[in-house]
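What follows is a short report on a single structure.
== chain A ==
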Amino acid sequence: MIGLALSSTLFMLAKSLKPLAVVPLLLGLASCATAPTEKVSLLEQVKSRGELKCGISGGLPGFSSLNPEGAYTGLDVDICRAVAAAALGDADSVAYTPLTAAQRFTALSSGEIDLLSRNTTQTLSRDSGGGNGLTFAPVVFYDGQGVLVRQDSGATTLEDLANQTFCAKAGTTTERNLNDVMQARGIPFELLNFNEDQDRNQAYLDERCAAMTADRSSLNSARSGFEAPDEHVILDEVLSKEPLAPATVDGDAQWGDAVRWVVYGLMAAEEWGITQDNIDAQVASATSGADQENAALRRFLGIEGDLGSKLGLPNDFVVQAVGAVGNYGEIYDRHLGPDTPTFIPRGLNASYTEGGLHYAPPFN
Partner candidate 1 sequence: MAESPRSGPWSRPLLRQIRRGLFASPLDTVITVVLAVLCGGGLWSFLHWVFLQADWAVVVENIRLYIHGRFPVEQVWRSWSWLGLLGVLCLATLMPARMLPRPVLRLLPLLWILILPIGLLLLAGGLGFEPVKSRFWGGLQLSLLLTLGTVLMALPLGILLALARRSSLPLLRWLTTGYIELTRGMPLIAVLFFGQLMIPLFLPEGWTFNRVLRAVLSLGFFVGAYMAEDVRGGLQSIPKTQLEAARSLGLSPLLTVALVELPQALRTALPSLANQCVASLQSTSLLAYLGLIELLGISRSILGNPSFLGRHLEVYIWLALLYWAVCILMTSLARRLERTLKVSDHH
Partner candidate 2 sequence: MASSAAPSHHSTSGVQSGDTLSAGPELAVRSQGLDKIFPNGFQALRKVDLAVAKGEVVVIMGPSGSGKSTLIRTFNGLETIQGGHLEVLGYHLDADNNQKVVSKIRHHVGMVFQSFNLFPHLSILENVTLAPVWVQKRDRQTVKKDALALLDHVGIREQAHKYPSQLSGGQQQRVAIARALALSPQLMLFDEPTSALDPEKVKEVLETIRALAAEGMTMVVVTHEVGFAREVADRVVFMDEGMIVEEASPQTFFTDPKEERSQLFLSRIL
């Protein structure tokens, strides 16, 4: 996409010109009551506003898309809903802003959104103050670059694809990752680049290339759109790490912490076996039932202690979040589980207890 190159240039230009931004600031400050120094945490702003402004992709199968009723759904969307439920007690109090990759960081730093929940890969430069200056919440989806081939090709490893043509999207890290891996392993190959997902998919379907490479999540939804999805397989090979995580602005620790622990809460709930269906029973049991001696569970559910208040959230924020969207496993299954057209085996996205990477620190 031309836009991408253009926007990154513009973005850089804007960043270098950022000092100039003080001019309107100085001009406008006279009428602006809140001094920028004593900044109110976004958490407080969200609570007093009564609405969470969440940036999403808006068009990524399984992560965020519109259903015919006009509601956004998907894994990224459910993260927004969980945070809104935890902070406001209402998962529906979310204002969604569809964002393109180019816009997402500006939207965050300009305050257009409070929370970025848009398939964003966590990297050093995005995290650091010298880069995009984000604060990342825990990874909600471990993605990675994968390779899709026709089943009848019999290919199972990259080596099987020596001297073959790969279709990829131009101007993405995808292209570089493929080069790096193939070069390291000494496998010769050809590359065909496309500007649009659809063109790339079509070229692959027209057999102009033997394999197609992209993030596994998008390979998966591309395959689901094919006429005969079963005739294509995603290789087990993973060419890159793409840990996708929600993000907030740097310098607002309170808000960053709140978001982080809401996400951990969803994962811990899965570890505890607490689901949307059984949460009321669990709360009852921990309050005055079989579990009333289970201090850890009582703390987790906010019946005992003040874990939530420490974050600036209600003590029962986990109950609110899980009650609204379910635990992490439920969210995953709802959007990417075996019963969905966008099925992706849990793999790295399973809880550590199941051999995956999701691991919530203790709620102490």
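Keep in mind how these were chosen: all candidates are chains of the complex that A comes from, given by their letters.
One rule holds in what follows: a contact is a pair of C-beta atoms (placed from the backbone, for glycine too) under 8 Å apart; a residue touches a chain by one contact, two chains touch by 3 or more; residues count from 1.
Predicted model, so just to flag it, every value in this text is computed and none were measured.
Here chain A is displayed by itself, and among the listed chains 1 or 2 from the same complex, it touches 1. Touching candidate 1 in their complex are the following residues of chain A: 1-3, 6-7, 10-11, 14, 17-18, 20-21, 24-25, 28-29, 32, 34, 36, 57-74, 95-100, 102-103, 106-107, 109-112, 198, 221-222, 224-227, 335, 340-342.
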